[in-house]
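Inspection log for the structure reproduced underneath, given as structure tokens.
A protein chain is absent from this complex, but the other protein chains hold their places.
Let's turn to chain A:
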Amino acid sequence: MAGDTTASLGGSQVALVTGGYDHTIKLWQAHSGVCLRTMQHPDSQVNSLEISPTSMVAAAGFQHIRLYDLSSANPDPVTTFEDISKNVSRVGFQKNGTWMYTGGEDCTARIWDPRAAPRTRCQKIFQVQAPVNAVMLHPDQSQIMVGDQSGIIHIWDLKTDQNEQLIPEAEASIQDIAIDPAGKMMAAVNNKGNCYVWSLSGQPPHPVPKKHITAHSKYALRCKFSPDSTMLVTTSGDCSAKIWRTSDWALLRELRRDTQRWVWDAAFTLDSRFLFTGSSDSYARLWNIERGTLEREYCGHQKAITALAFKDQPV
């Protein structure tokens, strides 16, 4: 079916993938709203999704990370990363896809080398005291921000293995960390709905507190900068996603829908004009940021969508 659809609806495809509690990962044709393919993610929910530069999608789940090939019709993963004792909460790729980084409930952040042995393994582990909720690679590719449930942000220098700690708010779990593509700003959200912003400068980059926003009344789940660094989106358990202007930290848009429930994940398009969100009501949505209108709804999951990834380039 995937082949037919691609042919009939024409053109090169951008990739929107969603995953969640129904143990499936769906690949969507973003402009038409049609589900092109469903991949199986047995035994676990999907905690996080990320598309690699080589068009592989990584799904972080319970005790493993699975890599699926988006360019083939294979519904099964091509690679699995195993031997992790607990949930993997976040996954990301190095710029060229040479290595993958993850953070998990086993209180570690790890660097994985997808290449098989016996080559030199680019492998690293960073142990913290609390379950890791967020990992974010600095665009300079040499530092990883690790946010844990005790509320600490560890700045892990990959070259030296040294680390620095930030505690924006006591007794609040860090839920997500974002760094803008220019590497000038860092944002973190916590389970109280607060958002903290730092400016990053120097070599190696050093964070300087810049702004505190009471972004949501409840649990914040995700934060992300737009590709042009002019906006920051925060998603929350208050059933909304909010877009903040980075120039003056004013609220630009509140994306809300009556039926929408917890908003777990979000992704911008390359031109920063549209935003995808994934919600517990099992719908993914595409919003026009400028107009604040809902452009598309992606319907197909049986349960909550907890992760999504979008690549605005042909796959």
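FYI, a contact is a pair of C-beta atoms (placed from the backbone, for glycine too) under 8 Å apart; a residue touches a chain by one contact, two chains touch by 3 or more; residues count from 1.
In the analysis below, contacts and distances are computed from a predicted model.
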From the list "Stress-activated map kinase-interacting protein 1", "SUMO-activating enzyme subunit 1", "Nucleolar complex protein" or "Trafficking protein particle complex subunit 2-like protein", give the UniProt name belonging to the chain omitted from this structure.
-> "Stress-activated map kinase-interacting protein 1"
Interface with the unshown chain - residue positions in chain A | 1, 4-5, 8-9, 11-12, 14, 22-24, 30-35, 38-42, 75-84, 95, 99, 110, 112-114, 116, 120-124, 139-142, 158-161, 181-183, 203-204, 227-229, 269-271, 273-274, 282, 295, 297-302, 312-314
